[in-house]
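Presented below is the structure to which this report refers.
All protein chains but one are shown at their positions in the complex.
Moving on, here comes subunit A:
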Amino acid sequence: MLDKILFLLCLASALADERCMPDTPHGFQVRLSIKTALGDEAYVWNENEMFLFRASLAFAMRNHMNGQQFEVSNIIVCNETMRVSFWFIVTSPLDTSQLIDQENVEAAIRQSRNRINSAFLLTDKTLEFVDILPTLATLYTHPTPPWLIVFGVVMGAVGAGIIIMLVSSVVQKKRKTNGKPQDKDDDEETRVKTVENGDAHDGVHNMSFSEDERFTKM
C-alpha cells in the first residue's frame, strides 16, 4: 500500500516537473539582478530566497483569486541558472493537476508587483518578469505649470522696477523745474561776484601797463 502511494506521489511530482519547462505556455520566466540593484549589500540567492519568492507569488495569487488558498507548494519552479533566472508555473490549490492560465497569473503579478519587489529590495527593472511589461509611472502634472509662476514673479519684479525708474525720473524732472527759478537767482548773484572779482583780477593780471612803464622809464 505504502509502495503504491509513494509511486503515485513520485508520478505526480514527475508530471508536475514536466509541465514546468522553458517556454512553457502556462508560466513565466523570472530574472533577478541582485548585484546590479544592491551592489555591495547584495544577498546571496539560495534556497531560502527561493522559498520567499514562492511564498510571495502564492500571496499574489491569493490576493488576485479571492477565496482560493494558494500554498507554497502550488508554485513550481524549474530551470534555475547561475544568472539567477528560472521558470515557474502555478497549480490550482483545489486540483494540483490543473495549471492556472497565464492571464490570471499575469494579472495577479501586476496587482501585487510592488509588494513582490519590496520583499526582495528590488525594482521593476531588476526583478524582471519576462513578457510582463511594468506599468509606466505617470509623471506628476502640476495644476499650474511651475514655469508660469516663476515667469510671473520675474515679470512682476521687472515691471515694478520699470515703473519705479520712470516715476523717479519724472519726479527728478519736476524737482529740476521747481528748483530752476531759485537757481537763476543764485546764478545772478554769483555772476555779480565774478564781475567784481574779475575787475580785481584784471587789475592784477594786466601786465601791459607795468611793462610799458618799464620801457618808458628806459
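Simple rule for what comes next: a contact is a pair of C-beta atoms (placed from the backbone, for glycine too) under 8 Å apart; a residue touches a chain by one contact, two chains touch by 3 or more; residues count from 1.
Following the convention adopted for this analysis, contacts and distances are computed from a predicted model.
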Completion exercise
Taking the list "Transporter", "CCT-theta", "AP-1 complex subunit gamma" or "Serine/threonine-protein phosphatase 2A 55 kDa regulatory subunit B", the UniProt entry for the undisplayed chain gives the protein name "Transporter"
Handout entry: Touch residues of subunit A, complete complex, unshown partner
Key = 31, 33-36, 81-85, 136, 138-139, 142, 146-151, 154-155, 158-159, 161-162, 165-166, 169, 173
